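Dumping the structure here so I can ask a few things about it.
For this view, one protein chain was removed and the others were kept in their places.
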Amino acid sequence: MTEAKMIVQHNALHQGAGRFYRSLQKSIDKLTREPLGMLGFAVLALLILVAIFAPWIAPYSPITQNLPQALQPPSWTHLAGTDEFGRDILSRLIYGARITIQTVLSVTVIVGPVGLIIGVVAGFAGGRTDAILMRATDIVLSFPSLILALAFAAALGAGLGTAIIAISLTGWPPIARLARAEALIVRNTDYVAAARLYGASPLRLLFLYIAPMCIPSVVVRLTMNMAGIILTAAALGFLGLGAQPPSPEWGAMISSGRKFMIDNWWVAVMPGIAILLTSLAFNLVGDALRDLLDPRHARS
Amino acid sequence: MIEVENLEVAFGKGGNLKQVVKAVSFSVARGESLGIVGESGCGKSTVLRSLAGLDRHWTGRISLNRQSVDKNRTIEQLLLAQMVFQDPYGSIHPRHRIERVLAEPVRAMKKGGGWDRVPKALERVGLPAGFAERFPHELSGGQRQRVAIARALVLEPQILLLDEPTSALDVSVQAEVLNLLSDLREQQGLTYVLVSHDLSVIAHMCDRALVMKDGVFVDELDRADLQAGRTHAEYSAVLFQSSFL
Amino acid sequence: MQEFNLKELGKRAIQLLVSLFVLLTVTFVIGRVLPADPVGAIVGELADPAAFEAMRQRLGLDLPLYQQFFLYIKALLHGDLGTAILTGNPVMQDLSTAFPATLELATLAVIISTVVGVPLGMAAAIFRDTLIDRIARVLSLVGHSIPVFWFGIVGLVIFYAGLSWVGGPGRVDTYLEGLVEPKTGLLLIDSLLAGDTEVFWSAVNHIILPACILAYSAMAYITRMTRSFTLEQLNQDYVVAARAKGASSSRIVIGHILPNIAVQLITVLAISYGSLLEGAVVTEIVFSWPGIGQYMTNALMIGDMNAVVAGTLVIGLIFMVLNFLADLAYVLLDPRTREAS
Amino acid sequence: ATPNDQLVIGTSLVQVLSLDPQQGVDAKTIEILTNTYDRLVYTDNQNGNVIAPQLAEKWDVTEDSITFHLREAKFASGNPVTAKDVVFSLVRLMKLDQASAANFKTAGYSAANIESMVSAPDDRTFRIQFPKTVTPDALLYRMSMGVASVVDSVEVQKHVNNGDYGNEWLRTNTAGSGPFTLRRWTPNDLVMLEANKDYWQGVPTLRRVIMRHVPESQAARLMLERGDIDIANALSASDIGYFQNKDGFVIDRVQTGGFYVLSMNAGRKELADPLVRKAIANSIDYAGIEKTIVGAYGRARNVPVPVDWAGAIKNPDWGFHPEEAKKMLAEAGYPNGFDLTLKVVSQAPRVDMATAIQANLAEVGIRVTIQQGNGADIVAAHRARDFDLLIPQTSAYMPTALGALDNFAYNPDNSAEAKNAGNFVWRSAWDIPEISKLRDEANAERDATRRQALVTEIQEKFIAAGPAVLPMFERFEPIALNKRVIGYSGHPMGMTRVNKITKSDAQ
């Protein structure tokens, strides 16, 4: 490689970094004008930090029981009180953040690509492929979702993994529909026509031209779905099919805490607050992402 | 360069069949610039899209560069003609940087990386090399249309099909783009088919113009006719009258 | 145009049937390959293996899967959905009591969430980025983020135990049970038909809290969608044109925007309604509501696949029919699609 | 508030699957059957669970049979109750051959021999033969069980459908002579019983009894507190605790004679070792769990006979002794512990017990993974010996030490081929030939003192063997009642009659 070429590349690298930096700057700029979105990002960041540093932050072990200390109201020793086994609720919430994030991310990682690909392929291919894929989507959609989840939990044995699969199984159709709707629009744009003119192959069109246009709205939808995932996990927990004890999954915590709601409100309220804050944050982030990524549907 | 015989295009099926283009024939010589004018919906774009190979609903015969082409084009046939679209906002992928936009045709045709051709392509349409790193939304309408033209030219086609390339642009910007197109044709001897509803644009750019109404050509005007406002059909007379109010 | 619609209708009907068949097959297969064994639930935990075998034979569960499927389809074609292992009744009979309970609750919930959610969403859009918008957003988000059973119990504590405003769990006060002969299965309607106002008011009293709570959780989606539909319309030129005409804001909202978003709204409402009709198991459990969600969940728990398959079919059918109706509404309400030539 | 002539019971009807008296065994089902059918004899808590006459006025016990003399009574259909009906009912029980027949099977009756064992010399006389040596008491207790309910044979014969003994019809209908008749049963909603005006003991004081499905304990608690139900019998331990000191309510803590059990699969390598089993038994904080989790539902006890029953031995000194337990494990060759799964029905209080046990065992190095499941799943796993640890519950078919021991001390053939999945001990693959033999002897023994000696010996051997079916808590069914309800006394097997119950005015 010649010196000059290297310098050019070097410069390009700098420019690349600069470009990235600039667009990041721009995004952050936009965000700062959206205080609610900022708040959402901040809460999520905090949550992730808490999840990562759980062992250092949590004042107690999340699973060690202390039966004589059961059902203590919030106090300075137990900021969020203790549950029916005398476990410190705050510590459980802190550790639970890990599980909750893991659940939400796993479902999202399954549902996002599956929904996106099915939707985009259906929208792009049209005709019979579209009809078949969309009918399949309709069928899954018309399945009573909790029943399907229950069936899977029954088949594979209760547990968080099963819950994730079950939630994912019923979670992709809305994403697929959304992606298809987007793909249908994008398919008819002039830039796709132009790409056909220079001989781009269908796969190239699909992955380089159409899918990238559907991703933002899919991402936005996914972030907003996250609250729903936590809730479905809670409903499965209610029926005993979610995370298994002693795992401090929030949904399981709130659903086992409900048995004490009247006398010991904190057992169910504390995880409720955690879920509420998190899903609020996800929704705010979703809204903010919509502004950033998806100018077509942007709020202003 | 282009020969079209009995081109018919119909959309829909059965009771919904709609004959959009009705048995039109025309030819364009190498280096010539042909204009097609007509009202909205008369079938101008459809003719152009059939020529380019985007629509597959046509019957008849199309030959490009003395070679009869089919509905499914080979890479070589695609290379003959490229198209520039009306809307500069919609014809460039909003998430691709300009360098990618310009390199894509080459890459899609598996003719190399394509990145090396970007500076030249930009230069050819009079854009600074720095634009390569921008996204389309960072460009003005006129600049985008230049990029679209550059993209069409990257593959070195001999024919450029222009579908209302300036109707989304301001007069002042339109002038720049039209000038660019004239220059390019002069320099490279391209063959143009230019579709527009604006007679003055056609008159400025074209050696010959066809007037289209309801899927058929009702009139043919040469450069002199255009300048003098001479027409041979009632419809084109109306068109002239209202165009130059 | 008439002909076109009929043809399209026929096509949709066939698609519906095919979809239902696939749904049936899938549910059936899922049901039969599940490890849950209904035999144990019937003959009891302490029975001998021989008794198990005998019962398995009696239920036809010893046959190969395809034969079971074949027999099922055959019976289905005679309108027989089988007998529920759970209750010993024909499944159809069970569903005809469980489903109306859910229908009643879901319908009321959808009405409430529409009546509140749509205006709220529109207000949020019209007064975008104001306090109203923020309140609407947070309010609906809270509904979207807290489990229903949580609200259910809190609601009972406050409005039933505390304030005595509403009736407790169940569909009517217990001593009024069985006074009204079920005709439609919808207690509110049956009691009116029978002219029994006491039962009617008691039923109203009992349904209002679960309906409101379900409505609240459904409202989040409706409000959000209404808001974004309205925002989209507000940017349209015809709104400016209407204002230029001198129309007042309320006239524009009701007379111009609402008809335009009606079609999209109906689709959203159909989806919400459909998912409510699946039965909200958790709400039904908290409110002792004998609906289809509880029925199906219990059936699934003991592996009563006749009940589960039939229930799924009914729910699937309803979902698809709702979708179909939404599409039909599209054709009827939107002049642009009405003349689809 | 509820009307004075109606009794409303808030309960969970999930397990009510069949109202066929020769089929249904679930406690809530039994409560319905108790009130819609009569049996020849009955027991109840108020008379100390002694056998008392019901349809039979009196009976004569001989060496090889019991002869019952029936009183004049009518079925709800108007048909007279005859000895033929009794014969029909018992034949029906054995021929249907469901789990409900298990207790008669252990006594030696079977589908093959039943017709030769029961007879109706005349309409008023019913005779039943002892098949093998069973004490008359044990047979009488069996005759008082729900499965021995007398059904209206004339009515049932009308509904027989390809040899099902009318099972299909009887699942959803009643054909008895009890104080109440079934008016309506909607699954997961309610069961409504209406007074039988012609009942031979006189018209029931209550016009109507309603059992309402209230699966959520906190909701049931609010309803009871508000007076919208009179009795709640499916409350969580903490909600029972709430009513314990509350004015206007009483708790009836019904002793079932059964246990919450930790079943260990002795077929698993680690659990085959009695030392390991004893180590496990010694790492559970029974007292702590009783206090904070099980509450009114249980009482810590490791001997399979309730502590206050005649013939019960003292509890061994088992409890949360992690140091000892660790030593035992080390001795057994597991100084670093091992991994186990624990299967449990997702139902309070068993899930919570499991969670507590999990934490307890963790302290001695046994790492437990909990797998919740619905009843059917867990039972199937239990029957298939497909588990490491599992928490089932038992009940005693009669209120004597032998009745309580039945589930724990008997496994005639431990081989896998025996497929004796109905047997509780077999499921744990715990081979106890010696104890089984003792139990057979005790069952046949008519001399009370010798029987007592045998019973004591069984219990001691049981403890010494390091039980693979480890009793943890005596099982109670706490029932919360509004004080308005007068005369309700919970029955150990759920056979509570409500025809004499009265209600005082609401406050």
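Order of writing sets the labels: A, B, C and D. Residues in every chain begin at 1.
In this section, a residue touches a chain if its C-beta (ideal position, glycine included) is under 8 Å from a C-beta of that chain, and two chains touch if they have at least 3 such contacts.
The rule is short, and it goes like this: contacts and distances are computed from a predicted model.
Engineer: What protein name does the UniProt record of the undisplayed chain give, "Peptide/nickel transport system ATP-binding protein", "Heme exporter protein B", "Protocatechuate 4,5-dioxygenase subunit alpha" or "Molybdopterin synthase catalytic subunit"?
Structural biologist: "Peptide/nickel transport system ATP-binding protein"
Engineer: What are the shown chains that the left-out chain touches?
Structural biologist: When the full complex is considered, the omitted chain touches B, C.
Engineer: Where the complex has a chain not shown, which of C:G10, C:G60, C:G162 or C:G255 is the residue touching it?
Structural biologist: Hidden-chain contact among the options goes to C:G255.
Engineer: For the chain not shown, which residue from B:T59, B:T74 or B:Q241 touches it across the whole complex?
Structural biologist: The one listed residue touching the chain not shown is B:Q241.
Engineer: Determine which one of B:I36, B:V201 or B:V218 touches the chain that has been left out.
Structural biologist: Answering carefully, the residue with contact to the hidden chain is B:V201.
Engineer: Of C:D80, C:D196 or C:D334, which residue touches the hidden chain?
Structural biologist: Only one listed residue reaches the unshown chain, and that is C:D334.
Engineer: Spell out, residue by residue, where the missing chain touches chain B.
Structural biologist: Per the touch rule, chain B residues meeting the hidden chain are 39-40, 170-172, 174-176, 178-179, 182, 197-201, 203-205, 226-227, 229, 238-239, 241-245.
Engineer: Can you name the residues of chain C that touch the chain not displayed here?
Structural biologist: Touching the chain left out of view, chain C contributes residues 236-238, 240-248, 255-256, 259-260, 262, 333-336, 339.
Simple rule for what comes next: only the chains that are shown with their structure count from here on.
Engineer: Centre of all protein Cα atoms: which chain's centre is nearest to it?
Structural biologist: C
Engineer: Please state whether A-C or A-D has more C-beta contact pairs across its interface.
Structural biologist: Greater number of contacting C-beta pairs: A-C.
Engineer: On a C-alpha centroid basis, what's the spacing between chain A and chain C, in Å?
Structural biologist: About 26 Å, centre to centre.
Engineer: Find the geometric centre of each of chain A and chain D from their Cα atoms only, then give the gap between the two centres in Å, rounded to an integer.
Structural biologist: The mean C-alpha positions of chain A and chain D differ by 47 Å.
Engineer: With chain centres defined as C-alpha means, what is the inter-centre distance between chain A and chain B in Å?
Structural biologist: From the centre of chain A to the centre of chain B is 45 Å.
Engineer: Two or more other chains in contact with one residue: find those residues in chain D.
Structural biologist: Answer for chain D, listing residues that touch two or more other chains: 218, 222, 374, 377.
Engineer: Touching at least two other chains at once: which residues of chain C meet that condition?
Structural biologist: 35-36, 149, 153, 157, 285, 301, 303
Engineer: For a test of understanding, state which residues of chain C touch chain D in their complex under the given definition.
Structural biologist: 35-38, 40-52, 54-55, 58, 83, 85-89, 94, 97-98, 101, 149, 152-153, 156-157, 160-161, 164, 168-171, 173-175, 177-178, 285-288, 290, 294-295, 298, 301-303
Engineer: Help me check something: in the complex, which residues belonging to chain C touch chain A?
Structural biologist: The touching residues are 15, 18-19, 22-23, 26-27, 30-31, 33-36, 128, 134, 138, 141-142, 144-150, 153-154, 157, 228, 231, 274-275, 278-279, 281-282, 285, 293, 296-297, 300-301, 303, 308, 311-312, 315-316, 319-320, 323.
Engineer: What residues of chain A sit close enough to touch chain C in their complex?
Structural biologist: Residues 36, 135-136, 138-139, 141-148, 150-151, 154-155, 227-228, 230-231, 234-235, 238-239, 251, 254-255, 258, 261-262, 268, 272, 275-276, 279-280, 283, 297, 299.
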